[in-house]
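Every protein chain but one is kept in place in this view of the complex.
Labels run A and B following the written order; every chain starts at residue 1.
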Amino acid sequence: MAGNAKSKPLPLPQVFLRGILIHNPVLVQVIGIFPVVAAAVSLRTSALLAGVFSLVLIITQFAACAFLKKVPRWIRVAVYLLIGIAVVFPVLYILEKNNAGIRITLGIYLPLMAANPLAALRCEKVAVRSSIKHSFFDSVAASIGYSAVLLTAGFTRELFGSGMIAGKTVSFIHPASGMLMPFGGFIVLGFTAALLRWYVLRRYPKLAKETAFEIVNTSVRVRQIPAPRFSPAEEEPAEAEKESPAPVLAVSDMQSPPDSLPTEDNDGEAAGDIQTSDDVIIQPEDDMEDYHGESGELVIMPEEEVLPDEPVSGESSAEELSPAELPDKEEIPVETPVSEKVPEAVPPDDLQTAKQTVSADDDSQLKSIFPDLYLSEELDSQAIDRRIEDMFNSLEEYEHKTPNEE
Amino acid sequence: MPKSKKEIAADRDKQNQRFYGGMLIMLAAPAVMACYFYGLRALLLLAVSILTAVLCEALGGLMMRRKKNSLYDLNAVFTGAVIALMLPASAPVFLAVIGSAFAIIVAKLPFGGTRGAPFVPAAAGFAFLCVCWPGEVFNYPIVSANFGAVVTTGAHMVSGTSIASMLHAGNSMRLNIINVFDIISGNIPGPMGTGCIIVLIAASAYMLFTRPAALLNTLGFLLSCAGTALLFPRVFTGRLSSVFLELCSGTLVFVALFLLPDPATSPQKGNLHRLYYGIFSGLLCMLMRYFGAFEEGACFALLLSNASWPFAEKQLEKLEELYRNKSNKNAESASAAEIKHGGGADGR
Partner (left out) sequence: MNRFFDLLSVAVYMIFIQNLVFSGGYGASEAIRMAAKPRRFLLFALSIAYFSVVTSAACRALDFIPGVFALSDALHAVIFVLMLVLVYLITAVLMRIVLKAEPKFLSLMGISALNTLVLAIPFINNRAAYSLTESIGTGLGAGLAFILAVALMSNGMQRLSQNKDIPAAFSGAPAIFIYVALLSLAFTGFSGTSLFA
């Protein structure tokens, strides 16, 4: 279901709910991680950063909504950066004038707040399409969400990393200086994100799909093992028995990307699948286009990179996952996760028929031919290949030996 | 006949249990040596570490409401023991606690448990300790061969320098003075359980009889470490002594023997792949040792190789495929030629 280019604004509570919890910029949309990870090492610095960030975000969105709707896209992004530095520079100047100690600790991080990816994203998504009031509240919500994460991270890292709370030492903790480093930031982020996700899953289970960050990796390979039928038409799959990579979309959840527009028909917990209806097959939009996408509508066409390079031959008897998955015994039953999810994509027709022929019978057919392979401790893919190879080679020899009556 | 998912999971758990149980049996040897050298302190650290790991795992299992107790596969016990044995005897107790807790809570539970963890939890825990408290982790007490005669805490503790730190500092003069037998039997300052090389080699005999394929990882690791030490020695007293010292210093052999063959991360696709994985990890370990910031590189290198092995494996497979295609084409053309000639001579 395609969203409209201009959407009716949501009621305020919904905007805030979405901005802070469901589409939390850092924890769900994975934007603007750098200050949280690198800079939020104490409560005071995070407070300052949060303040500057919110200021930049709100002002940029306001300006984008008010003035920049007519400007072409590729100039607009540069303007965001200019607005950012215009906001940050006074802060820098004031800090420098007062020679505040905090400037030393912030060092490089404060000027980098000018390059605010969240501002660019939000502006492109919301500000240029809606009214000033709506974009203002949206930016406020996003700022609150981001600041909350910053403050949490700053508090936790200061507590565990230096043993202090806002500069006052806490005595019973052995400070782990590693928490002050970026990997400590990532750990704190991870657990905070898990906490948020747990809360959202409990409280708003129907909106939970929107919090998922999907991993779309088009390099998952599917190996073909041809059916052991002794007909000349199968000579060709004998060549293709080696890895014929067919990139298959391994999508964990068919849903729109988390940072798509909120739509109008949504009130509270009622509409669970806002952008994901099962009758329309939706490809996850190219994320880069979400930054500066041409349209806000969901693109209902398959991405060209998703289609397999070689059409899968229809006589595939069994499908096995990429080699990394083979030795796990639980992959032998044919409900492999890939074949479960593939029908949800938009594959070409032969791919679809190929997937349909995969069934438990084929697996048992293979097993009846190579019984000992399935009893071994580890499923050696090379052993299977070699077996099939030997079989075909022996078949070849047999065929070539017969014409003796010449 | 195809097994149900439950049966497969149960099988997998049993496999895990057998693996880690075997590892624990092997770990008894370095643990005994640690207690011999460092007395009750070693026992205390071991006990605390294992207890923490088990507690964290149990709590995690409770919070995630697992139906089956995940302690059965003995991975938590193993992780706790390994972390304790890699610490110096003079390590404060909270190090063991935090290390085990980190290993289980951060490196194991969020990924679902034993088989899902992309990194070896014990290596992650120890790496965390290295980074946060490098002073405590690399502060080894002087050891003596009398049972428990070492003073490990308090004002009387004398700290010695381990071989690894001397190598790191490029200090090869002092390395001549150390007795070879002392080095092999672990009578030098170093991590608690990793010093006694002879005992570790003896422990590997157990793995040789039960799981020889897993030893291939270790073999590859030691081979590449020895090769690098041979080609690029850090000491000036000769290449062989460089090999000897590099291999016997620090946690290298320990990590290679106990942490490298972890079934969740080591390749399962054949013996050759295991060998390659060992070689790859060994190279990374030596890189860490030579260019890294700490004297102990093995755990960091293990983390890195866990992360980058799938990528390396893909390239390896591409190479193998090329090689096989080439040899297939040769075989095919050879047999085709044969058949042609054969057919011609036979069938006029």
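For the reader, a short list of remarks on this structure follows.
Note that in this section a residue touches a chain if its C-beta (ideal position, glycine included) is under 8 Å from a C-beta of that chain, and two chains touch if they have at least 3 such contacts.
A quick note: this is a predicted structure, and the numbers were derived from the prediction, not measured.
Put simply, the missing chain touches A, B once the whole complex is considered. In the complete complex, the residue from A:F62, A:F191 or A:Y204 that touches the missing chain is A:F191. For the chain left out of this panel, the touching residue among A:R73, A:K133 or A:R203 is A:R73.
When the omitted chain is restored, the residue from B:C56, B:A91, B:V106 or B:A122 that touches it is B:V106. Although one chain is not drawn, the whole complex shows that of A:A50, A:L68 or A:A120 it is A:A120 that touches it. The set of chain A residues touching the chain not shown comprises 27-28, 30-34, 37-38, 73-75, 77-78, 80-82, 84-85, 88-89, 92-93, 96, 107-108, 111-112, 114-115, 117, 120, 177-178, 180-187, 189-191, 193-195, 197-198, 201, 211-220, 250, 252, 284, 286-289, 291-294, 303, 305, 321, 324-325, 337.
Residues of chain B in contact with the chain left out of this view: 64, 106-107, 109-113, 115-116, 118-119, 124, 127-128, 130-131, 134, 288, 291-294, 297, 299-301, 303-304, 307-308, 310-311.
Going forward, only the chains that are shown with their structure count from here on.
Put simply, the C-alpha centre of chain A and that of chain B have 33 angstrom between them.
Chain A contributes residues 174, 176-179, 181, 183, 187, 190, 194, 242-243, 323-324, 326-330, 332-333, 360, 363-364, 367, 378, 380-382, 397, 400, 403-404, 406 to its touches with chain B in the complex. Across the complex, chain B meets chain A through its residues 1-5, 8-9, 11-12, 94, 98, 106, 110, 115, 128, 131-133, 268-270, 310, 313, 317, 321, 324-325, 335, 339, 343, 346-348.
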